[in-house]
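Provided herewith is a single structure, encoded as structure tokens, for subsequent inquiry.
A protein chain is absent from this complex, but the other protein chains hold their places.
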Amino acid sequence: MSADAATDELATATTAEDVRPDDGILAVESLRKEFGGLVAVDDLSFAVQEQEILGFIGPNGAGKSTTFNCVTGTYPPTAGTVWYKGEQVTGTPPHKMVKRGMARTFQSFAPLEDRTVLKNVALSMMNDTLVTVEGLLGEFHDEARAICERVGLDDRLYQTPAELPHAGMLRLELGRALGTDPDLLLVDEPFAGLSGPEVESVSDLLLDLRDEGMTLVVVDHNMRGLLQLIDRAIVINFGSLLANGSPDEIKNNPDVQEAYLGGGLE
Amino acid sequence: MSSGTGSETEAAVDSRTSGESILSVDDVHVSYGKVQALNGVDLDIGSGELISVIGPNGAGKSTLANSISGFLPYDGSIDYGGDEIEEVAPESLVERGLIQCTEKRDLFGFMSVEDNLDLGTYVRGDYAERLEFVYDLFPTLEERRDQHAHTMSGGEQQMLAIGRALMSDPELLVLDEPTLGLAPVILDDISEGIDRIQDEGVTILLCEQNVTFAMNHADRINLLENGEIVRQGSPDELRDDDYIRESYLGG
Amino acid sequence: MVNDGSSGSAGAANGSKNTGDEYNGNRSKLNRRRFIQAAGVGAAATGFAGCLGGGPGESSEGIPSEVTLGVLAPAPENNPIGAAIANSAELAAEKLNNSSDLLGDADSVSVSIKNTQESPSTGRQRYRELTLDEGANMTTGVFTSEVLLQLMDPISQQQTVHMTSGAASPKASNQVNEEYDKYKYHFRAGPINGYHLGQNMVDFLEAKGNDLGWESVALLVENYEWTNPVQQAIDDHIGDLDVDVVMEERYASGTSNFGPIYDSVEESGADAAFVAMAHTGTPAVVQWARDQRPFEFGGIHVLTQLPAYYSQTGGACRFTVSQNTATPQSELTDKTLQYAQDYNSAYGGFPVYTGYITHDAIMQWATVATERGTVNADEVVSGLEESSYTGTAGSLDYYGKDHEYAHDIKYNFRTDSPPETGVNPVFQQWQESDGSGTQEVLHPEYVSSADYQAPPWV
Amino acid sequence: MASTLSVALTIIVQAAMISALYALIAIGFTLIFGVGGVLNLAHGATITMGAFSAYYAGQLGLGLPGAVLASVAVPAIFAGLLYLGMVKRLEEEPIMVMITTLVVSVVIEQAIVVFEGTTSRSIPQLIEGQFSLAGATFQNLLGVMFVVSWIIIGLLFLFVNYTKTGKGILAVSMSHKGASLVGIQSSRINLITWIIAGAFAGIAGLFLGSWLTADFAMGQAQLVLSFSIVVVGGIGSIRGSVVGAYLIGFLEIATTNLISSSLQGLAPLVVLVVVLLVKPEGLFGREFAE
Partner (left out) sequence: MTDNDTSRLRLLLGRLNPLGLPLRQKIGVFGLAFLIAMPLLVSLPVVGRFVVMILPASSWELGLYNLAAALFFGMFAMSWDAVSGYTGEISFGHGLFFAVGGYTSAMLNMGHGLSPWVSVLGGVLLAAVAGVMIGVPALRIEGPYLSLVTLVAPLILLQVFIYMSDIFGGEQGLGNPENLVGLGFVSNYFLALGLFLAVFVLLWALTRSNTGSILTAIREDENAVSAAGLSTAKFKIFAFVLSGAIGGLAGAAYVHTPVGSPTPSELMSVIINVEVIIAAVLGGMGTIVGAALGGLFVAMLPDYLNLVEFTVPVIGKSISEMSFFLFAIVTLFLLNIFPGGVLRWGIALGRRATGRDGGGKEGMAADGGQSPEDAGTNPVAQTMERYQEYYDNMFGGDDK
């Protein structure tokens, strides 16, 4: 198939420089993930610097979510290495990655429908201990309330996720992630379905978080609202690295325009 | 876009083609639990038209498509071929010629291409002619007639889904995100196919996130945001709209 | 009325198994209706005091005006074995009510029948209902050994005479022997215990071996409690005979497919399957007949003892031989035929072995109680130990407290004349005459009605 | 006397005949699972119902044809009513279907206990006599069972692959929404599969009862057998059910013949657990989506 040929060409065209464990807070070397015979991520290497906001961009089906599922431990990668804070963490299960300080939001929002916003956030602040008397008296609620306020949900503490508007769900996702007190936050498709002003206010929140010392990786398939937010972008297509650079470089990269915008998209 | 007026008068005002109104959506509300997915949508499609509904993820496009094809209960009124269809099951709508190609395609994965197409005629019967048309439209399908649907690529599956819908001789075809996740090359085939289907006289409602693609095909475009239609007009009119340019055309 | 109230302290402080809240069936006859009538402080106080173990006992003298017979039967509505127990108890009660001699002081003798569903837990529960809720003066019945063994403790707790009329496990009598004071309330009015059942099979084979012509047998026993001693007895005694045991299989309870087992029997070349079956009998016999397995079939097959079994199995039980307590035609005593006829006219059919035994048990109990002038359990126990009562199935005599089968009915094998004491079971064969089946008696001689017929396909 | 070869032949012939019945039992269960997406835990009780329908027909003197007819019609109607009355409105809640059908099976079994007791009943014999094959004798009944089961399975195969309704069944089993999109009414297809499954269970009950006698709990082992076969054979696959049935049938006959008759019923359980732990999608099942 012609698409495959194009992929190979692109992969060889942009050879990734060697990535070392201490290249950044997160370093990924030669990551590969296959499902059955299908290659979803193909020899992908990149690094994320501390306290930057990195855009991770690619069209639908480019392998963005798979990459992050491998990084966060949801799937074990077929091959490749992941370092986090200088430690090798390849294949570490998700909850352990969270404990190491890596949090994520879900593209398809996954709130717990059975409980209030406040309790959704409180869950992520709980200790991973089996038997405890904690919670019997509602210990977490003050801190959880503070986080809700932070993400702009202070007036919706006692609503269930089903009552939240689309943007509210995103805020809840962010709140839950913040509840784990992360150093690196992966934000999956934050702007999908948001109106202009909403995009702006979420951007502000993310920028604030960065200013407080957090590192952010924002995954999105279109660039609306993204280029103003990010410091640097990585573009992938068909599971391979396509471009890496500042927003302006990305915008003007012919490969990106060809593969990403050329097919009539935007 | 006004709401609240009767669908017939509205159809008369809005319809720009000579065809009679085949579908009128009037003040439709849909909610999932406490979340409002559609918030008073009005839409009118004349016979033979290709109308597109665009909008970002989560705007309510699929909800609209599913309400029209009978999969979701709604408040308000949807009128197809002169009848209110609120109580009508999706299968009966198929018999009446209203067919959806869903976003997930919903093919019979463990059946061959041919069996999938064959099942497309479940409510019609005699199909040799239509099969010929489908194979002519998407020659790949004929090449892969014995292959199981689940083993095909996304684009081929999309062709099969459209082909299967055509087999039941639709009057109104609702296409939900036919371009989702497709490689540009395949996109061209689909694009061409849609044009030819319209040429055959099939009315099409195209729900699409890919704005450029929708602009290239539609007679009229509706922009759906947060469950409401916020802009409406011909592709040319909307290309000049600042809001659209800024938000959707990478302006 | 016996209440060794001294031994019972508060229930909670009681660690031992046999003391506890000492209770007695007679006193706790506070069933709900009466309890409500009596209403008062007194009755209720008695109730609670009882649990503390120190309540005043009722007078133990005399026969009460109302006597309740508690009956435990497996599914009396649709299981013929259970029905025979229940119906015979009713018949016996009617006799007692009509009799001026027996239980003379009692105005009415009533029967309370409970379904054990062949389940130990249900049986236990029903037994407690009979003794605690209904205040039964004695209990009888019980077909399944598993149920009986679960009743031994409740019987000792309630200190009410229980006369088993169906279950064969000698573990019960062993318990009586080992802890007499605790378990002495249990008697087995029939059938002979499991060990004797096995011995009886061997005795029969020895006596009738020439007629049967079984030179080698395959021993098939179902894996239930009651067959353990049966198998033991056969193993102990069959060696004395000129018969080879070419196969011995204790097959799983709940077996429904006998194909593999019968294949093995055929392979072993046995002349006959020598069986001990009760719960699993129907599939065994139906598959034997329908497959026309090339071996004969006999031993103890409880279901073939049912008078209606021939029509129930479409004639599949034809040619099978089984031990039985009595048949409607076998005049074991002068009471046998009379009882069978009474039963037939009352219920339109003949009883199974449990019927004869239940009837005998109740009549013997009533006779002893009348002799002693009381229904007091301890009195009746010693009365029964001394009693020799001629019932429908033979003479009801019990082994003494020092015998390993204490309080079991005595087994006494005879061929040509009835024994003086104890019982001598019959062996029957289903034969066909005029298109319908009859239970012909092969043994003993003094009641036999036909000669053995071998199945034609063997 | 019995050579290894003839023992092997006996096992093979026996297993071949019995596995055909197993396949018949499992296919109904598979169909409902595959098409409706629910586990019908009353499937075993439906088999029992088939056997007892034949028994009652025999008691009423309806003769063999009456018994056969009753054993097919009563369970088929029952299954149809069960679907329409209870399962249909719970279709979105598979767990409630499991619980409800489990309780329904308890009701059926207890009804038999109340009215017939726990002892076995012999039901009219379908056919008498024996035949010889490879030096061993087998009941004619098993032969008939083998032939009839295969004919029924064959007919079902033709029905599913070559009729419009049959293809509708396949379509619904693969995608409910897809079926709706081509105009197939899932509820009608579901009803048909329940009726077919009920009729198959009834026939199986008739054979089982005629072969081994009938009792209230006879269906329990058949239900477990059905699970095992479906799990081994994969969801909704008729071919898989037949292969699964033969695999388990051979294993069972081999263990009961060669090791101990007490092991009856163990083979399907072990196979089930092993397959679930090692290859949960079954030998012929579709891969889970990933």
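For reference, chains read A, B, C and D in written order, and residue numbers begin at 1 within each chain.
Quick note on the criterion: a contact is a pair of C-beta atoms (placed from the backbone, for glycine too) under 8 Å apart; a residue touches a chain by one contact, two chains touch by 3 or more.
Everything numeric in this text was worked out from a predicted model, so none of it was measured.
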item	value
Touching residue (missing chain; options D:Thr100, D:Gln139 or D:Ser180)	D:Thr100
Hidden partner chain, residues of chain D it touches	34, 37, 39, 86, 92-96, 98-100, 102-104, 106-107, 110-111, 113-115, 173-177, 220, 224, 227, 231, 235-236, 260, 262-263, 265-266, 269-270, 272-273, 276-277, 280, 286, 288-290
Positions on chain C contacted by the hidden chain, ascending	10-21, 23, 28, 30-33, 35-36, 39-41, 44-45, 47-51, 77, 115, 119-121, 124-125, 128-129, 132-133, 145-146, 149-150, 152-154, 157, 223-225, 252-254
Residues of chain A in contact with the chain not shown	74, 93-96, 98-99, 103-104, 106, 110-116, 118-119, 122-124, 126-128, 130-143, 158, 160, 162, 176-177, 179-180
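As a convention for this text, only the chains that are shown with their structure count from here on.
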item	value
For chain C paired with chain D, centre-to-centre distance based on mean C-alpha positions, whole Å	40
Footprint of chain C on chain D - complex, ascending	1-2, 10, 14, 113-122, 124-125, 128, 130, 139, 141, 211-213, 215, 218, 253, 256-257, 261-262, 264
Interfacial residue positions of chain B with respect to chain A in the complex	32-35, 56-59, 153-154, 180-181, 183-185, 187, 210-213, 216, 225-226, 246-250
Residue numbers on chain B that touch chain D, as the complex places them	69-71, 89-92, 94-95, 99-102, 104, 106-111, 115, 118-120, 122-123, 164-165, 167-168
